[in-house]
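The structure follows.
A protein chain is absent from this complex, but the other protein chains hold their places.
Per-chain residue numbering starts at 1, and chain names A, B and C are given in the order in which the chains are listed.
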């Protein structure tokens, strides 16, 4: 049996996930391709357009893209028995996609920075003038969801982004870029996904990561089976494995917050209670994404 | 070229190659685009202000980059080819290396070099304060780095062209009383025109299609270019995406076609064919200026090569970003990791070396007849062919890759086998993408050749292939060598095309480096980049050692 | 071996310069005798090279055709590619391949014909020794003198066994000794190979000495084709008359019934008649008469002529003489004359053009 996986997980994580799956399911051989979400989607869409999609399973960063694929009828519904251990907001009621972990976006700062931020509002303060950077929603799916999430909070909203823009914040590339510019001291503060900052800190980089008090947005790295999957059985096994306790433990060891209830958070993270994850409505997000992108672009002058 | 009778199959061969490599994928892209356009939504992208701004930025950045490439590349080429400076071999060798360093890396290195944490500026006490604006995040910055990145293209194109320069023409001009500078302006420069124009064109087109540099330098400053805009469109995939991509790609294609027509116009009515034996190359003595020129060249090299390379090495020696490089933090662990633990490294190295060599040699096989044909017959058909050859190179890698998936994802007709998912599709895409790069120097060499040299071979009874091998190829050897090296260097590091086309076991080096970097292992990525540079230097050094067994003039760094 | 036939051959390069009309070659028809040796003469720019290039197949005729025996080589529609023609040519610009050594240059036509090893070496060595370049076999053309390059081109041509040999001023850059030796080589090559040879040269003695036929072109047109002695003795028209040999053309009134070959009494009468304006010889229509310098001898019984100039040429001096009526003649003399002296000369013959 074989299985083709398209994923946007980082290399090592993808390898670890596949290794764990293969160990648990001897006889299934996984071929995987890893790329950034944009590229993997471009590849998949082109394959679909050409009438010969190769992938069986898709494991990518955000639900919004999955929702889009679902609406385009590209996903195969599958009710996984493991779903019961998950909160309902973390999977599609039709069973087309399931969240596998939570990657939150919080605040990173360079240890040499004068102010220690505690919440989103701090980034709009004069102390942070010109020192803030964030990933651009144009490049990163997670960043778009993050922007939509923060904009959805009454206390922040798009006004908050306007204040940031006024304060000289920039919207730069992807999460990697933000991490680099903060770690290298080009900027003092940034919005970035949790695991990157925490890992980098562990390696000795001069950075700190904060889960802001107002709450964090999260992408949930959903998994889905393509309607055109050539190996549906193996694909189902894969989904089940990822959602299983064993599979979720793999995510924890890799340094992610597991989506499944009842597992401890990985090292370097605060207690689960401190991390307040703000909810996001995937369907609405898909609907509004174009408008939101325009709003964001308007604010940050990304014409 | 004599107008009479190139073999009939030649046109068919070239047209066939252009069809397979260029027209077929473009048709598929266009077709998908048309379907996307049906809704009518996608066409509106044409009217968006963002598109205009991106178009303007692309043109400005590419043109600026072209100018910088031309200035830097031509300076090096002329000085190295025509003057008596010392250390030519080392200079030309080193000058080609910046092409080896992936654009993202170069961009990051420069950002780092000129930013608050720049080790250089820190040591000098000139480091700007934390958070000060980065001057490279601007159109000028993009142009500068595009220029630096593509200068070797210009360098090689011009140097190959200069290899055939007639010495007596220069001598006649000097005897007419023209100072060396005057001779340069009146004789050398105009005669180098085809090469200059070819080099400029290739730099311009490279600038249009480049994604890595504007992505890193432009996005923070909210400067979109067409490639980054296209990337953004891919990011928010929707029903109209293909339509929009097709529309934006058409804009890029039109720019490159326009550029090419401009180029042909610039060349029109000029006959650069040299008459008779070209003999030894002209040499100018610099005298007291020599030291100054040498300093200038090595200084430039230090800036464009040594600095990014050092940055790369430095970041490969520390475990994470921002960790200062001290005796305490330095470790070779990253090298051990990529060399001995990451199996993908060796696979990727093998794949990339195979792809780069196959593309370089394969393209030579196509570019020689194509260059010959295009130089021999000028006119509509030739113009059309030239434009079709150019477009895939001008398109951002991601678009070309999508076009190839569209064209080749389904099993091939007749044989029923799909090359999709194999290394061959990457090779095909490389052939398509770098055709223009390979063709440019070869074609300008054919344009300059004294036609009677080929005629003599024909009369000696040599058929087309025979004289191609025995006479034409050796005569254009410098250009052919430049073309092979160019394609090899670009392909060895290629990222965006292969990013979409690779699958298990066919990773390329670019993909491997990018993935390492993307997953936060910047030290591994840097270590692998350094290794790649080292491998390529090793390969080039091997060639250098073998130089006496190679045809004369093929090694572009040799004089 | 077959006959080479040029049939109303015309070539128009299209791109005409201002002030000059007409095609480079126009309406040239010519049948070369089998195994003939044709010398092609004509002023610079008259289309000689263009004719050769059309025969070789490098240029397509705008009109007309070229046939070789039964086989049509070129016409305005189709051109047999040069590599299928089995011809050899010495290019006016030599066209040596700079990346090959002298021996490789010379041996390339053999290599193409799959001759290699000992046979190759010996034939190349033979061709090189014919042109006295044996010691230069391993040089590159760029390290040769002009004449040496020309000899390499010659050797490359002689090494083959072609049906047709085209020689475009093959000896222009050689000294006279080599030239004589090469003439001998051509003669021997022609006899041995029985190839048809076409030879463009500006050296008439060379042309006369070698050729079985001489063709004269001017401004793209073929004016006359004839064996050497014929064309020298009986040129047709002013142009050929002035092109072949060094003679002077004078205009004289000659009686209508006088033949074309003129003798001294007739010429004397015509000259005298013209001067005085009466007498029977001076009354006919004005004709062009070609008088060759070797036909003009100093003779005390002759007609006095003034020496306009006397140029030393080594073996003799070339004189320019003024006839009493102001027209000028050319003559040779073993001794120099002072400018302005009047000397009596006899004109032993003339040819009415």
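What we mean here is this: a residue touches a chain if its C-beta (ideal position, glycine included) is under 8 Å from a C-beta of that chain, and two chains touch if they have at least 3 such contacts.
Keep in mind it's a predicted model, so treat the numbers as computed, not measured.
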Neighbouring displayed chains - absent chain, whole complex: B, C
Among C:64, C:228 or C:350, residue touching the chain not depicted: C:228
Residue of C:97, C:136, C:337 or C:351 in touch with the missing chain, whole complex considered: C:136
Options B:60, B:140, B:178 or B:473, residue touching the unrepresented chain: B:178
Hidden partner chain, touching residue among C:8, C:84 or C:246: C:246
Interface with the undisplayed chain - residues on chain C: 13, 15, 17-20, 41-45, 48-50, 92-93, 134-139, 143-148, 150-151, 168-169, 172-179, 202, 204-205, 208-209, 228-229, 232, 242-246, 292-294, 311-316, 318, 334
On chain B, residues whose C-beta touches the chain left out of the figure: 166, 168-169, 171-180, 182-183, 186-187, 190-191, 193, 270-277, 279
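The rule is simple: only the chains that are shown with their structure count from here on.
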Pair joined by more contacting C-beta pairs (B-C or A-B): A-B
Length of the line joining the C-alpha centres of chain B and chain C, rounded to whole Å: 54
Between chain A and chain B, centroid-to-centroid distance (C-alpha), Å: 35
